[in-house]
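For reference, the structure is listed below as structure tokens.
Every protein chain but one is kept in place in this view of the complex.
For chain A:
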Amino acid sequence: MTTAALQVARTGLDAQNERMRVIANNLANVNTTGFKKDRAQFETLAYQNIVSAGAASAGDQKFATGHALGTGVQIGATAKIDSQGSLNTTGNSLDMAISGAGFFQVTQPDGRTAYTRDGNFNLSAEGQIVTSDGMPLSPAIQVPQGATSITIGADGTVTAQLAGQTEVSELGKIETATFVNVAGLQSLGNNLMQETPASGAPQVGAAGTEGRGTIQQGSLEASNVNIVEELVDMIETQRAYEVNSKMISSTNDMLQYANQNLG
């Protein structure tokens, strides 16, 4: 009981520390293509009842108010903020950005599909369109050797001029996936996301249909981290950490004073 204040203040330190990690990760990814920032969500911990409101105090009298002590705070979740990052033109024919909702689908080495907003694609030695880590786009698109002027339409249609042909040929169609609850996707690292029971199943289709965003060839989506906002949050977190540590030292002083003077 005597250490309740110490423990409560400790939950505050833990939560602010965790929030600082979220902010640090956002800031660290300020230049990551297609990165979506996280927001730490604080939740009050349960209240501990000392006296229930309405309990009998004496005879027929009842306590008008309860006596409950809060037990602190925790980070309940980190939610992805899926606002659009700004689109930067690069001019590379295989750089793609999605303007609006949706994710590119890539196949991981274990065969499962992952989702990304990072449209920094390249050609593999075998002529497949792959991410910078070499994961092929799904459905796979094969670019024949000698193909020139690859064009990707807003709906994801990939066409190229093949050697020895006068007409452009269609190489395939890039499909994008949307989720009911984008905030429920799990980050895998390497700019990849994975579906979870919370995100719901992916709804796959051509870009620009059923609410899916359009594909912009020759552009990359920048991170949606706003440095100034993060710095303000960082200062706020630091101050909140300070007041909680002050609480610990103050409670410690109280106990120390009692220990030294009583006996």
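Everything below uses one rule, namely that a contact is a pair of C-beta atoms (placed from the backbone, for glycine too) under 8 Å apart; a residue touches a chain by one contact, two chains touch by 3 or more; residues count from 1.
The rule is short, and it goes like this: contacts and distances are computed from a predicted model.
*Asks:* Would you kindly match the missing chain to its UniProt protein name, picking from "Flagellar basal-body rod protein FlgF", "Sarcosine oxidase subunit delta", "Putative DNA modification/repair radical SAM protein" or "Acyl-CoA reductase-like NAD-dependent aldehyde dehydrogenase"?
*Replies:* Missing chain, per its UniProt entry: "Flagellar basal-body rod protein FlgF".
*Asks:* Using the touch definition up top, pick the residue from A:A9, A:A114 or A:I150 that touches the left-out chain.
*Replies:* The single option touching the absent chain is A:A9.
*Asks:* Going by the touch rule given at the top, which residues of chain A touch the chain that is not shown?
*Replies:* Counting only chain A, the missing chain is touched by 1-2, 4-6, 8-9, 11-12, 15-16, 19, 41-44, 46-47, 49-51, 53, 65-73, 76-77, 79, 81, 83, 101, 180-181, 183-184, 197-200, 203, 209-211, 236-237, 239-240, 243-244, 246-247, 250-251, 253-254, 257-258, 261-262.
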